[in-house]
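Only one protein chain is missing from this complex, and each of the others stays in its spot.
The letters A and B name the chains in turn, as written, and every chain counts its residues from 1.
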Amino acid sequence: MDATALPVPRPVAAHAESPLPARRLSDGGGDRVFAGITRTAAWGVFLLLIGIAGSMFWGGRQAFQTFGLHFLISDAWDVGRDQYGALIPIFGTLASSAIAMLIAVPTSFGIAVFLAEVAPRWVRSPIAIAVELLAAVPSIVYGMWGLFFFAPVMSARVEPWLIAHVGPLPILGPLFQGAPIGIGMLTAGIILAIMIIPFISSVMRDVFQAIPPALRESAFALGATPWEVVRRVTLPHTRSAVVGAVFLGLGRALGETMAVTFVIGNSFNFSKSLLAPGNSIASAIANEFAEAEGLHRSALIAIGFLLFVVTFIVLAIAKLMLARLSRTEGRAA
Amino acid sequence: MIIAPGLLARRKTVNVIALIAATATTVFGLFWLAWILWTTFSQGAAALSPRLFTEMTPPPGSEGGLLNALFGSFVMVALGVVIGTPIGVLAGTYLAEYGRASKLANTIRFVNDILLSAPSILIGLFVYELVVAQQGHYSALAGGIALAIILIPVVVRTSDEALRLVPNQMREAALALGVPQWKVTTRIIYRAGVTGIMTGILLAVARISGETAPLLFTALGNQYWSADLNAPMANIPTAIYNYANAPQDEAHVLAWAGAFVITAFVLLLNIVVRFFLRTRTPR
Partner (left out) sequence: MNAIAFTSADTAPTPAANRAPAVKIGLDNLDFYYGRTHALKGVSLGFNDGEITAIIGPSGCGKSTLLRTINRIFELYPGQRATGTITLDGRNILEPAFSLSELRARVGMVFQKPTPFSLSIHDNVAFALRHYERLSRAEERERVETSLRQAALWDEVKDKLNVSALALSGGQQQRLCIARALAVRPEVVLLDEPTSALDPISTAKIEELLVEQAANFTFIIVTHNLQQAARLAHRTAFLLDGQLVEIGDREQIFVNPQNSRTRDYVTGRFG
């Protein structure tokens, strides 16, 4: 076709082939309905959270009214005499989570660094997938494995060793006293750690991968060793998000039920020793709720409410920290 | 610039130590994975028999199978999906198509992410108060509702992300034809984002299949066969829980069988989703 051929305007015969089609025009009604439906669903999510918080508070009100603030620091738990206090479950939750974090955070960080800097390319994907699969294993399986396989090992080898070698020491000593029965706070904490390691390391890995490659590459170009790149480029850039990942893991650990219930021992006796059985909020509820009545039930829901509040705060902090990374991304450029 | 050789050597040593430590922790982490999976599969495989799929759950200590528990889990997961998916997808649609980056939308995303990681036992308690206490009895329906509540945040998040990935040009092209927005969303945008949405649903199914805590006070469990949504229904996680806590060895065998089935299912689903659809978990 000749590229400079000029279009010849034919006589303006508007749409000679047929008259304008009869069209069904819409008035926006369908749009309003659909938008309304989606908005309702979105608000539903919001209401769900409020509903959970509200129903926990409502169910626990009898316990709160009966015991008042003393509830938080009382270590009583006597079904016969209807005396309840949240201290032991709270302590159990916090202690097991603390043990878990002590073990899990460095390990997760190590895995994230390994995947980012050490592993040859062909090994990265399989290991990363393996770690993520570990995160998918149902928690009850961790609990069972813990009860039948890990606890016996703790009882037979680890705990006797700890009692013999760490028991006599000052400061740490009192934490490792008592009979090596295998189940208890320490075991629960370790299993919790194993559960949340894959979770935290996945989030950390995501965070590390979100760094603009140019930053890392220029550090390498200046002659930095891989570890120095991590310490001086990766970490400072992702500091908030790494903290966020840790808090996210903590949030999961605090609320974990099944992995802990099997091995924590379900005892309401307060003991300083980590080797002694204890109780966490989630495991207390799991064990006792079905048969509980009246004030007992209210007390269980009340500690559930406390768990909710603590978890909410921890997760909110985690989200805020993780959100910081995407914001600094924009500013750094 | 001359690099002091002593300094370089020290930096290199530090580097090697750090990287060895990183490798060691990875081996440490993977060691537990290997041990747990090995345990589950060896114990479970030993317990596998066709009987598992043909007989009902026995009293602890007797021989039997897991048929009613398998059925119950299937029913309640299906209930959870049926109840939760429409709510999740619609809420995700609101966030991606209407709310977009508004303050309200971001607040809802924030709340949704907290729900995502909330302790599942509290969700069980919530549904107990809402449904079981009101009705006066445990039910499979309550169990399904609890699972739906756990499924919803996952689906909201993945739907939101999947729909936001659909390029705006497609919306404009469809709207420019004069087709109303709701039709554009449901006929064109959903189709474009269907892979992401399906992935989210499947990952959520994998997650709720393994949840025990929310079922403890809602569906409870049932030693016998039941297809009644308004009555307690057997399910794998509570069956495992009961058998593992029982003193008899035969009961433990059944518990491991259940653990094997649930783990295999969850892992398979995750592998299929990640491998074939290439996506990452919502956190």
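Quick note on the criterion: contacts are C-beta pairs under 8 Å (C-beta built on N, C-alpha and C of every residue); 3 or more make two chains touch, one makes a residue touch a chain.
These figures come from a predicted structure and were not determined experimentally.
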TODO: Taking the full complex into account, find the residue in B:L8, B:A24, B:V179 or B:A227 that is in contact with the omitted chain.
DONE: B:V179
Open item on the list: Residue by residue, what part of chain A touches the chain that was omitted?
Closed with: 1, 3-18, 20-28
Task: Hidden partner chain, residues of chain B it touches - done: 167, 169-180, 183, 187-188, 191-192
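Rule of thumb we're sticking to: only the chains that are shown with their structure count from here on.
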Task: Inter-centroid spacing, chain B versus chain A (mean Cα positions, whole Å) - done: 14
Task: Interfacial residue positions of chain B with respect to chain A in the complex - done: 3, 11-12, 14-15, 18-19, 21-26, 28-30, 32-33, 35-37, 39-40, 86-88, 90-91, 93-95, 97-99, 105, 107-108, 110-115, 117-123, 125-126, 129-130, 149, 152-153, 156, 180-183, 185-186, 206-207, 209-213, 216-217, 220, 237, 240-241, 244-245, 252, 255-256, 259, 262-263, 266-267, 270-271, 274, 280-281, 283
Task: chain B partner contacts - residues on chain A that touch it in the complex - done: 26, 28, 30-31, 33-35, 37-46, 48-49, 51-52, 55-56, 58-59, 106-111, 113-115, 117-119, 127, 129-145, 147-149, 194, 197-199, 201-203, 206, 223, 225-228, 230, 248, 251-252, 254-258, 262, 282, 285-286, 289-290, 301, 304, 307-308, 311-312, 315-316, 319
